[in-house]
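The complex appears here without one of its protein chains, the remainder shown in place.
Let's look at chain A:
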Amino acid sequence: MSPPPFAPPPPPVPFPAGGLAVTAWNWERERGDMSTCSVSKGCFVFKPSPKKRRVSPKTADYFREGNNDSEDSGLRFATCQSLWKQIKSETEQIQEELNKQLFDNLVSFLRRSHSEFQEKTTEWTCRMKSREIPTAALVLGVNVTDHDLTFKSLSEVLQNNITPYVALLQAKDCPGIKNLMQKLMGQLMNCYIDVDSSDEEDCVQVSQNRIRCSMASLISWYENITKKTDSETPSKKRTSSRHLQSPPVVVIFKDMESFTTKVLQDFLVISSQHIRELPLILIFGIATSPMIIHSLLPHSVSSLLCIELFQSLSCKEHLSTIIDKLLLTTQFAFKLSEKVLQVLINIFLYHDFSVQNFIKGFQLCIVEHFCSQPLSVLCCRLVEAKKRVNSLSHSQCENVRRLPSFRRYVESQVSEKQIALLTADNFLKEVIQKLLEDLHVYHENYVPVLRCLHVFTSSLPKYPLGKQIRELHCACLENRVWETEEYESSLQLARMLNKSDLVTMLQKCVEIFASSSGKEFDKVVEKLKEFLTQFQKLEVAGACQERGESVSSQKELQKKTDLYHLQKTLLELKESRRSKKLTKFEMLRFEVVDFIDNLVRNYLVPADHKTLHEIMYFNTASALREHLNAAPRIALHTALNNPYCYLKNRALKSDGGTISNKAPDICIVYKLHLECGRLINLVDWLEAFSTVVMAVEGPNAAASDQVDDIIHARFIRAVSELELLGFIKPSKQKTDHVARLTWGGC
């Protein structure tokens, strides 16, 4: 007989440390953790997370090429690890802060609806109203991969504040109402045991009774535990005081869209019948729009619910915060180059909207950078890096000399210094320290100036330099931003700003610079403040001056009365207005814009113009694209069309359109099938195949009409391999034909 359906799962058996069993088990667990429900039939690559991988003692060896440790692989590994740890905790904290508002709203909703629940039923309105199930419709956006984390923290919050009884249901676990009830009861009863593991009596009872998974047993379970908590000793009560009296049971439907209508309807009907005995509160996790509730549930069922809407922060805002806190800061030495950042952002915007994937991609960048760049050992805080420079080995110094940016630097020096740099390690180390310091200062100045520029560009019409700061950041990293057309046009637009806008922007800039850590900005702040006071003075002076001017011209008009003169003066007036000397405000505005322009030219130099930028910046975008945006069809096509690409066998080197008979059979068959139309005649195909294969034996061998049995067998195997790969399928339209499933035929 099968075990009871929801006995508590056995505690994880402690496996012997190390060995295959552990990794297999870990892998299984991870698989369970990762959410694949959204794209359930897509193609999944489960990358074991590097953190887990590092647990095994040999991970550090991946960083080492060969056996010598001259390139500080151990230190690099440690740096990488600590950096990732920092970033991870930072991102988690960001997520927590962003979700706080939403969770607070949810918690207060739960409290409110639960207190309504316990209202006295003697009142007339309460008696007459039908009891609806309180339901929170939680709209989370289409980035389903991020939802898991949100739900996890949500259930933690609920367990801390409202009730210990929280169940998370997923559509793939609940194809029928029976499975749903099983899952629900399993989770609820386990969570009870978790909360109060001291008395095992109940646990035994559960397994003894072989509880039927029906609402009735759920209700009796609920009655039991609430009775028990009521009669608990006061000391125990204190621990559960954060929960409400007779706490509600919260059921979270993680992916509302995927649940079948029948299951949901049945569950809602059943639970609404017992709502008085079992205070249930539902949370629907919705990825698209709350309209889905109405399309899933008929009115007779949705009228059982009391639905309130909650909306989470949009994923784009989440990403902006993440970029703001991870990239536009001097806190982390590690940086992304423009191309890499663009790849990550493109994947986010074009494909998945998933912040978690963005962070995972960022993590991959870190690992790749520290693994592939030996000099990344210097990618840490300045003080630490300076220390590490002193202990660099000779080969590491050679690595530095090989850096393109450093070579450029050397070439710009006088010849004696060039020689010293290329020969004396000690002198080199001194220079490196100085250069690292320069780089650090550059970063410190870069961020506030970038933000300041963003203040200006983000309020211009049509956003020539982008609305988001990330776009501006990319533009600045790519090349000298002041040489671009967009920059030119935005400056022109900025010269047309009105005063009040300009003043508020200047104030914002003052704030940004004042709060930044850069040392050179005292003067900048002073200058900006000076501008501000000048604007204030203008306000007072400008008013009376203008009035005087207009009055004088008015007087002149009144003096001349004949037509000719009037025309003349009007023309003159017009002319003078056109070439009128700039007003004081306009002068000042030009000055401000020039000042900002100056700042940009000084501080927003692209990073790859800086010496030693390779140490901090990860720029192998192609590796990242290969890993994160895989193209299976293209890879398959390359493998079959050009086997040399993967097999590296010299004999396979393709020379144009011919088909080599040394290639694997499947490649030959594939290449032949590319020349066919939608339906392929198998006999012709076999003929062609045997011709290609027999080509080596010369014309006399090919003369025999009969196809060799072995060749026939090879052909059949290759064709069935192609079928397995999904290129062809048997066709019923014509006998002896197969249908192509890919297009591109003639």
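Simple rule for what comes next: a residue touches a chain if its C-beta (ideal position, glycine included) is under 8 Å from a C-beta of that chain, and two chains touch if they have at least 3 such contacts; residues count from 1.
Heads up, the rule we're going with is that contacts and distances are computed from a predicted model.
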Identity of the absent chain, which is to be given by its UniProt protein name, from "Exoribonuclease phosphorolytic domain-containing protein", "Association with the SNF1 complex (ASC) domain-containing protein", "Trafficking protein particle complex subunit" or "Origin recognition complex subunit 5 isoform X1": "Origin recognition complex subunit 5 isoform X1"
Touching the absent chain when the full complex is considered, from A:Val540, A:Ile634, A:Ala651 or A:Ile710: A:Ile634
Omitted-chain contact residue, chosen from A:His351, A:Lys434, A:Arg717 or A:Lys734: A:His351
Positions on chain A contacted by the hidden chain, ascending: 37-43, 45, 112-113, 116, 124-125, 127-130, 132, 134-135, 137, 139, 141-142, 144, 177-178, 209-210, 212-216, 220, 255, 257-258, 266, 269-270, 273, 287-294, 299-300, 302-303, 305-309, 311, 314, 316, 347-353, 629-634, 726, 729, 741-743
